[in-house]
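Note that one protein chain is taken out, while the other chains of the complex remain in position.
Then we have chain A:
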């Protein structure tokens, strides 16, 4: 069995091309060929599919691709991962049961599907709930199936609050829960703060960690009351605050109305405002100010890729601080973690 990444890396350009063209047939063909030649499924998922997905995200961030293009390409990656999933289903079940999914507002099901497939290959009996699963639906599954563990994937910071609900539902039933995904950042701080039993940075770690989980866990500790109150306030006010911010912060005005650049920036500005507000919710719940710094960098990169003149990202922070003056903890997070210059 090939253990180097070489055969996989060699296929990457062709696989990326298949994603760009929305060509699921070719993508599945590449995956089948690699598996047939004995490459382990985990390596295909990590070095080919996840790597190609990372590059797609970059393309969108650089303004080269539309959301629809990104979405279509991701659909091809899902088809490729499902092709792997179909194969690993032949593996006999030799471990316990695990329920895996994404909390509400998290529509990126692919990372969860990758983890589900990797766990299935290890002999776990996996129930995959997919994207944006309401906490009620999760609870019904947890009580009906009584799994040994749950796993939740969170890619976007906007889903951190609902991921906390996922964790509450799971630990409330005594079931240990592993958390992973880009929104948790580079270490276990956010996962621990939200009450997860363990944090897994990737597929390889996830399959190791599930073997070490306790059989029963206590319900997640309540979150700090004051920070939670501000987060709930932000959630309730999200829409109106977002509207106010979009009126005051208008990077699109650098370009003439009616042009494609103007229209593109209207969408980008909306994303930036939403993301910033959700970032503050996530930072309040986890106490991790690095989310704010990361989002500041993300906003700056989006604007730079679209050649917006001036330094609009810090201006957004200024508007946020003004509009959110009733949220002292959120303002403090902005002051401490959003750079004054991009």
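Rule of thumb we're sticking to: a contact is a pair of C-beta atoms (placed from the backbone, for glycine too) under 8 Å apart; a residue touches a chain by one contact, two chains touch by 3 or more; residues count from 1.
In the analysis below, contacts and distances are computed from a predicted model.
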item: Chain not present in the shown complex, as UniProt names it (candidates "ABC transporter permease", "SpoIIE family protein phosphatase", "N-methylglutamate dehydrogenase subunit A" or "HEAT repeat domain-containing protein"); value: "SpoIIE family protein phosphatase"
item: Residue of A:30, A:76, A:116 or A:269 in touch with the missing chain, whole complex considered; value: A:76
item: Residue, one of A:9, A:93 or A:218, that touches the chain absent here; value: A:218
item: Given A:8, A:24 or A:193, the one touching the chain that is not displayed; value: A:24
item: Residues of chain A in contact with the chain not shown; value: 22, 24-25, 66-69, 71-72, 74-76, 78-79, 107, 109, 131-132, 134, 136-137, 139-140, 142-146, 172-175, 214-216, 218-219, 239
